[in-house]
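Just one protein chain is left out here, and the rest sit where they should.
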Amino acid sequence: MKRIVQVRKLVSSLVVMLLLLSVLAGCSGSKTSTDKTASTAPQQKSGYPTKPITFVVWSSAGSPLDLFMRKLADLTKKELGQPIMVENRTGGNGAAAMAYVNSQPADGYTVLSTTGSLTFAIAKESVPFKADDFIFVKSFQAEPSAIAVRKDSPLKALENFIDYMKKHPNGLKIGGYASGGFHQYVLYRLQQKANFEATWIPFEGGADAVTNLLGGHIDVAVITPSTALNQVQSGAIRLLAISTDKRSPYFPDVPTFKEKGYDIVEMLWRGVMVKKGTPAELIQRLNQAFDKVAQNPDWKKYMTDYKQEEYLLDSQGLTELVKREIADRRAFLEKGGFLKKK
Amino acid sequence: MEVLNNLLTGFGVALTWQGLLYTLIGVTVGTLVGVLPGLGPSATLALLLPVTFGLDPTFAIAMLAGIYYGAEYGGSTTSILLNLPGEAGSVVTCLDGNLMAKKGRAGAALGIAAFGSFIAGTIGLIAFTFMAHPLAKWSLSFGPPEYSMLMMLGLVAAASLSRDKVKGLVMAILGLLLGTIGTDTVSGSERFTFGIANLMSGLSFIPVIMGLFAVGDIINNFTETSETGASVTGVSYRLRDLLPTREDWSYSIWPIIRGTVVGFLLGTLPGSGAAVAAFLAYSVERAVGRRRQLLGTGIIEGVAAPESANNAVTAGAMIPLFSFGIPGTPTTAILAGALMMYGLQPGPFLFVNHASFIWAVIATMYIGNVMLLVLNLPLIGLWVQLLKVPFYLLAPVVLVITVIGAFSVNNNIFDVWILLIFGFLGYLAKKNKYPVAPLVLGMIISKKLEQSLRRSLLMSLGDLRIFVSSPISLALSILVAVALLATIFSFFKSKKGVRTQGA
Partner (left out) sequence: MNVNRLPEGIFVIIIGLVTIWLSLGYSYMERFTPGPGFFPFWLGLLLTVLGFIMLVSSAAQVRTLRRQQVTSDSRPVGNEVTKEEPVIGASTPFTGWSDLSKVFAALIILVLLVLAMDWLGTTISVALFTILLIWFLNPRVSWKIVLGTGVLVAVASYLLFVVTLEVPLPKGIFGF
């Protein structure tokens, strides 16, 4: 008798769980409707794709890379006429996602995010993969690095900074995201070309470095300028130089390193790659769709909203870039003592 | 006064039927996600982000923010009922909350968690509405040396969590050690990864926490319970009898206020998080509470303080986001992303360029807090019934939830193995009476503590005086020293106590 009562209790609590669930399902209803519009999009004659595609992201939900992949998935599914799922598989500096993609068939239905940080990871051998394990499909966007100081800093231009550092080795507190990563690499290139000594203070993220710069805990930050967009626009933070090739349309007043006589053009790009062995015609099909996405006004708006530089490279161009970057970065890491001693 | 006017206009938008509807959806989903362990608010936000595209930005952001603060409300439920903390912020709630449930007072614990969260959330919002500017300044004044000392304070607090100081310290240090696994962000080198790629980004907190608490507890129950199952009998299920009594309130009101202050102030500091706030709020009660001796035996203050603190954090965390446009937590980072998707750049300009939007969102947060209270109170009666489910039915369900929850953190099966390993370790700890909460706190603050220390020394080129050079770091250093001395003193006193007690 008692047991029946208990079971009734259990059932009733499960029913409530299902009720909560239906509320949730109700609000995700609009999503299924967008999926429907996707499937009514013009179907291509070629076989691929005939089933849903998965985009794997190696960073956590909500990161810039994740937002990039979600936006890309949203627009690509309309081109390919198949739904695209986005899965975040974090862990091991991207190694977990790479291992997962490698365990899936090379049929073009699993597409992995990729960024310029991959070339650091490969150069550093912190992931058990090589560039040849993947086919680089396309790069879409890139962000530069910039040297930033506070409004009240006496450093007015890049020359002041370099002069000061030459006179006072390690004299300024310089920091930015990560140790042995992109921004430190840019500073290292500048050190090489201008010949000065500096100590790097690594932070958890670009935002962390910006708050420390604003709070006066460090003197100079090397950051992706969009991390401090508000401060740059309001004048609370001044950018001394930026690592783009030509002046960035988003920061037209900031000189490039190149203009200042230091040939440093470095971009942290984002794109997609697939497992090696994926047939060339599938990659071509993907590239066709991606080319259309890149011209889509929705995409352009997203790029502007997020202050992303367009950085379109096809499979061949991107593969060459990756090879070159790995070599350059290995040299930097060796010199900085970041490589594992064997 | 201008603030009040703006806020009133905001309420005009928030009280429209769409405003109410989307806020309601947000807080409901938030509560659900908070109750489910593993899947956190940040993953849910990222998931729902594309869904919101068609909506008016005000309502979209109101809904997403509702998920964020709603999740903190839900987090306490499983901690109290099942000793299953769904996220790091509700670990401390387990200590007294689950004991209260075992004493048949789950309703009071859930009730005070809901009321405490409501009070903390609302006070936090008021502080955010009227004092965002000075608080923003305070949050900037925390650099690496200040963080080092703050985390040291957290470490001393870890020792205060358990009665047996030696065991507590051993566990806290083991936690710190576990926290060093992975890539060291200062030098970029790997530590204690033993070539396992999944360890490179460190152990995930949630599988470890769920393993130590819930799985360890269930395994332990395998050896103890008979088939009788239901641990609580003779509990009334009328809502009125479940709510906190007048006596409960008189014990809880100050812990709630103190918890709110601690939580809000820590929330404004990017990256310190709900867990540290809850731990510190608990140790504040240890230090100044009226019944501090009884903490850890299942008293209501042990729920009121940390639950208020972890909700106040969410309000505090909005300050760096709206004052600088710099998100301090993963979840606020997604909120920032959502704002940008609508072409609204998070930051101080938002108040200037889109004042009506931002004040409407703030108004929905006030309403959302009320909704959460109204939504959660009737649920208490239902949750308490869960305790009537016999153990042999409840155990498999909880284990399934923890396994799926652990998987969903990174969508990685590796985390499920971590869950099982720490489940076994949690069982061993329980059998030998080693407290697991200090280990969790140690693990959470490990990275921040070590890196802040080393970052400080990089800044000062090795000069130790950096830890006392600013007023805040000096004050914190003194606080750490005092707390440390008090701990050592009480350690010797308790050791003497054991001896004299034997004589």
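Annotations for the structure displayed:
Letters are used for the chains, namely A and B, taken in the order the chains are written, and counting of residues starts over at 1 for each.
The rule is short, and it goes like this: a residue touches a chain if its C-beta (ideal position, glycine included) is under 8 Å from a C-beta of that chain, and two chains touch if they have at least 3 such contacts.
The structure displayed is predicted, hence computed values, not measured ones.
Within the whole complex, the absent chain has one touching residue among B:P134, B:P378 or B:G462, and that is B:G462.
Screening B:V284, B:V403 or B:V480 against the full complex identifies B:V403 as the residue touching the chain left out. Of the candidate positions B:L47, B:M149 or B:L386, contact with the unshown chain belongs to B:L47. Residue in contact with the omitted chain (choice from B:A60, B:I367 or B:L453): B:L453. In the full complex, subunit B touches the omitted chain through residues 36, 39, 44, 47, 163, 166, 169-170, 173-174, 176-177, 180, 184, 186-187, 189, 191-192, 215, 218-219, 222-223, 227, 229, 297, 390-393, 395-397, 399-401, 403-404, 407-408, 411, 413, 416-417, 420, 423-424, 427-428, 431-433, 450, 453-454, 457-458, 461-462, 495, 497-499, 501-503.
Looking at subunit A, the residues touching the absent chain are 3, 7, 10, 14, 17-18, 21, 24-25, 28, 54, 85, 87.
Just so it is clear, only the chains that are shown with their structure count from here on.
Per-chain Cα centroids separate subunit A from subunit B by 29 Å. Touching subunit B in their complex are the following residues of subunit A: 3, 6, 9-10, 12-13, 16, 20-21, 23-24, 26-28, 30-31, 34, 60-64, 66-67, 70, 74, 87-93, 95-96, 99, 124, 126-128, 170, 173, 175, 178-181, 199-204, 207-208, 210-212, 214-218, 227-231, 233-234, 301-302, 305-306, 338, 340. Remark: subunit B residues 25, 28-29, 32, 42-43, 45-51, 54, 139-144, 183-190, 197-201, 229-230, 270-271, 320, 324-328, 330-331, 333-334, 337, 340-341, 343, 345-349, 382, 385-386, 388-390, 393, 410-412, 414, 451, 455, 458-459, 461 touch subunit A in the complex.
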